[in-house]
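The complex appears here without one of its protein chains, the remainder shown in place.
Just so it is clear, A, B and C label the chains in written order, and each chain counts residues from 1 on its own.
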Amino acid sequence: MAAFLYFGRLMDVAGGHREARTLPASVRDTMSLRAWLDEVHAAPGVFSDPAVRFAINDEIVADAGELADTDEIAVMPPVGGG
Amino acid sequence: MAAFLYFGRLMDVAGGHREARTLPASVRDTMSLRAWLDEVHAAPGVFSDPAVRFAINDEIVADAGELADTDEIAVMPPVGGG
Amino acid sequence: MIALLDAPFEPAEALKRFEADAVGAGAIVSFSGHVRPQAASGPVTSLYLQAHSPLTERGIEAAADTARERWPLTSLAILHRTGKMAPGEAIVFVATASAHRRAAFEAADYLMDYLKTEAVFWKKETGPRGEAWIEPRGEDYADRRRWG
Partner (left out) sequence: MIALLDAPFEPAEALKRFEADAVGAGAIVSFSGHVRPQAASGPVTSLYLQAHSPLTERGIEAAADTARERWPLTSLAILHRTGKMAPGEAIVFVATASAHRRAAFEAADYLMDYLKTEAVFWKKETGPRGEAWIEPRGEDYADRRRWG
């Protein structure tokens, strides 16, 4: 199982901040993850948007970053505080 | 009599902040004032320096500003606080 | 002094503490950003800021390091709220100290541009028309690009 953390507006899309999901064998990098998240959340294009970034185990990764089914995956829309 | 107010380093040159002096008839504008102050304070070039400015009765004047023997004449080196 | 805070703080008190830290500096600049009662979208009744620790703190520390390398700062402080805030409350406080003012001004300006565009925060405005997540404005990205 991978632990997913959704932030900002993506919490609304995913229906919550945190969930656990088993990654299918075909999803082992962030590129395939994007397509899969669009599908499981019935949100075409939302996670494929390159403005969405991922942090794997607290490290921001660029596409296509490798994934394991034991990772903590933060799913992050564009950031900006202040 | 004109009232002279000297500021900054010009207080040291003039020997004080304030003095009263009768302006000679030949000194009726700031250009002739510069030469005259150089002379009366035995400070050649000090008051002729264009960086020295004058305020006549609380109004900064450019050369050659008119003068009367009843004026308050502020004699000011380059300014800058902070 | 770099911290995320989940309760209200007073910028003037933060400045007082910063001054004690910055003794000997010739120039101190502070910036505070506050929840505005009006946004582009209408009235705002509350603002919510979400962080992702430790990514958020690590990013802010890195921006502070860059500022310290780039300008001769003698002290630097960054406080940033998370959670729910009411109009008027401080969201962020940045203070910089240096011998001369140019370094202090530029470093504070740089840090705010970072915090507005790259710091790991997500922001939600709530008003009479409901809730909306707010992402940086084009103007914020343009400000950030000034620093290369």
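FYI, contacts are C-beta pairs under 8 Å (C-beta built on N, C-alpha and C of every residue); 3 or more make two chains touch, one makes a residue touch a chain.
All of these numbers come straight from a predicted model, not from anything done at the bench.
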item	value
Neighbouring shown chains of the undisplayed chain, as defined at the top	B, C
Chain B, residues in touch with the chain not shown (by the definition above)	5, 7-9, 12, 55, 58, 60, 74, 76-82
Positions on chain C where the hidden chain makes contact	10-13, 15-16, 19, 23-37, 87-88, 99-102, 104-105, 108-109, 112, 116, 139, 143
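Criterion: only the chains that are shown with their structure count from here on.
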item	value
Chain centre separation in whole Å, for chain B relative to chain A (CA means)	75
Whole-Å gap separating chain B and chain C, where each centre is the average of the chain's CA atoms	50
Centre distance in Å when chain A and chain C are each reduced to the mean of their C-alpha atoms	27
Shared interface positions of chain B, touching two or more other chains	none
Multi-chain contact residues (two or more partners), chain C	none
